[in-house]
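For this view, one protein chain was removed and the others were kept in their places.
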Amino acid sequence: MMFWVLAAVLTALVTIALLLPLARGKRAGSDAEYDVEVYSDQLAEVERDRAGGLIGTDEAAHARAEIGRRLLRAKKAQSAATDRRGGGRLTTAARLCVLVGVPLLGMSVYLATGAPGLPDQPLASRATTPEEASPIATMIAQAEQHLEENPDDGRGWDVLAPIYLRAGQLQEARTAYLNAIRLLGPTSARQSGYGEALVALASGVVTEEAAVAFQSARELQPDEPKAAFYLALALEQEGRDDRALEAFRRLAEQSPPDAPWMTVVNEKIAALGGQVADISPSGLPPLSLLPGAEADANADSGDVASVQPPLQPGPSQDDLAAARDMSDEERQAMIETMVGNLDRRLRENPQDIEGWIRLVRSYGVLGQPQQAEEALARGLAVFPEESEDGRALLAVARQVGVDRLEEEGAQ
Amino acid sequence: MTRKQKRLAVIAGGMGVVAVAAALVLVALRDEIVFFHSPSDLLTNAVEPGTRIRLGGLVANDSLNRSSGTLVRFAIEDGGSEVEVEYNGILPDLFREGQGVITEGAFQPGSPVFVADTVLAKHDENYMPREVADSLREQGVWQGEGEAN
Partner (left out) sequence: MIVELGHYALIIAFATALVQSVLPVVGARRGDQSLMAIGDTSAIVSFLLVLLSFCALTYAYVVSDFSVQNVYENSHSLKPMIYKISGVWGNHEGSMLLWILILVFFSALVAFFGRNLPKSLRANVLAVQGWITTAFLLFVLQTSNPFARIVPTPMEGRDLNPILQDIGLAIHPPLLYLGYVGFSICFSFAVAALIEGRIDAAWARWVRPWTLTAWIFLTGGIAMGSYWAYYELGWGGWWFWDPVENASFMPWLAGTALLHSALVMEKREALKIWTILLAIITFSLSLLGTFLVRSGVLTSVHTFASDPSRGVFILAILVVFIGGAFGLFALRATSLKSGGLFQPISREGGLVLNNLFLTTATATVLIGTLYPLLLETVTGEKISVGPPFFNLTFGPLMIPLLLAVPFGPLLAWKRGDLLGAAQRLYVAAGLALLAGLIVVYFTTGAPVLAALALAIGFFVMFGAVTDLALRAGVGKVSAGIAMRRLAGLPRSAFGGAMAHFGLGVMVIGIVAVTAFETEAVAEMAPGETIDAGGYTLRFDSMDPNQGPNYVEDVGHFTVLRNGAEISRMDSAKRVYTARQMPTTEAGILTRGFSQLYVSLGDFVTPEGAEAPTAIVVRVWWKPQVTLIWIGSVIMAFGGLISLSDRRLRVGAPKPHRQRKAGGPVMEPAE
């Protein structure tokens, strides 16, 4: 915010400074006056040199004659020169040019090339407040080092657990949550986070153990949306669709209509509306809840409120409505078409991590591991494994039982 | 002298200076220019003993041999071939085995050893002497960017 204020002030100052001369109608002497001045001085110099004996009388006379001729020429030009004033139209055009051009050009180029939100990160300030500024890997490394020395620091585990979850280090996330719960006691956030880690470890299946964690989270805080969501999902996975539908509906009623997870919940409700699907493409936790699906690296959270809705359009309501009325074969074909479309879109526009995650997951769920592996490899080519997005993609792939080709060594 | 003659004299003088300079440049370009060779060039194109050339490539591993005093022997290779080099003096700071160097000197008659009087090593790890980088790239040994600041 401060940056924008200062940038605006800077722009305003520059524009005003440039407009100032246009406001004044100062007149100055004609160009010839300047020439006259120079030649007069040259004449005086010749005179001085002659008086000082530096040049001979003859030489001085020649020089005087020559400079005199230039002087006369300049004087003639001076008297001929008329004072010209610029037209008002020209000045107005110039003013407009400055007034609009400078801020417009400045802002548009800056927005295209700058990074306005990025704060300065002097080394000194980064060393003391690492959680705020440094990247996820550094935070993890620092926290790990700290916990190695103080394994009984529950707060440390508490901070680290959601970070692990987001980074896709699921085993570590599970351990961290367990430690935090052991040392600090259960809270709803810890319990549901633990549950989420278990779900992710089980490739999206809400296991018995996970369900217990979510249950206890809900006991601690009845309106905890994440727990409610996963418990509903558990019902769905058990095949108790009517109860699942009811649970999703309840979650939707309790949530504010603009809550970020509402899109996914609504999709679920729509998908479950009246009919039971054999293979549900959304039988896994919604994308937005998956580790790494968020771009920001805010440390303190497994909190659903910070979750972003999926960026890419999912199946539209119409598609879903159509899916309800289809036979199983037809439905399977439609799903495959949709996945195929996504695949094609990603070939044209590979800079889309949400798309890659969705594609890998879809192939995994459709039971096509080879395609899933291929999609993973393509995605990792765009988002390298070391990058945060790449790690998230890899984590999703592991959930659906797919790993990199070279690790498997089989393909 | 008339004005025209004077002007001609001035122009002739000027041309004279330019002509002398041009002659100097041509002579210097013929005699004072040193051609660059890589060890594999020398296989196909032998160089007369006594002709000053620049020989460049990578210092072959385990080839550095300090005999007595400041006399140093090492080999330069470029993936295709290897040439034995002898040098008397202080090697540059960045002279290391496996790194790019340029040496300047000549072959002695009747000896396959290249006697160098100048050894240039790279300035920093991003910099590879221009000729060496190019010839190594041709030999396919090295695929770095040759850019220096």
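All chains are identified by letter, namely A and B, in their written order; residue positions are counted from 1 within each chain.
In the analysis below, a contact is a pair of C-beta atoms (placed from the backbone, for glycine too) under 8 Å apart; a residue touches a chain by one contact, two chains touch by 3 or more.
Predicted, not measured: the structure shown is a model, and the values here were computed from it.
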Selected residue (touches chain absent from view) among A:L22, A:M262, A:M338 or A:V382: A:L22
Of A:R48, A:R182, A:R250 or A:R344, the one touching the omitted chain in the full complex: A:R48
Interface with the undisplayed chain - residues on chain A: 2-3, 6-7, 10-11, 14, 17-18, 20-29, 31, 33-45, 47-48, 52-56, 59, 62-63, 66, 70-71, 74-75, 84-87, 90-91, 94, 97-98, 101-102, 105-106, 109-110, 113-116, 118-124, 126, 133-138
Residues from chain B at the interface with the omitted partner, ascending: 3, 6, 9-10, 13-14, 17-18, 20-21, 24-25, 27-29, 31-36, 54, 66, 69-70, 88-91, 93-94, 104, 123-125, 127-128, 130-131, 133-135, 137, 145-149
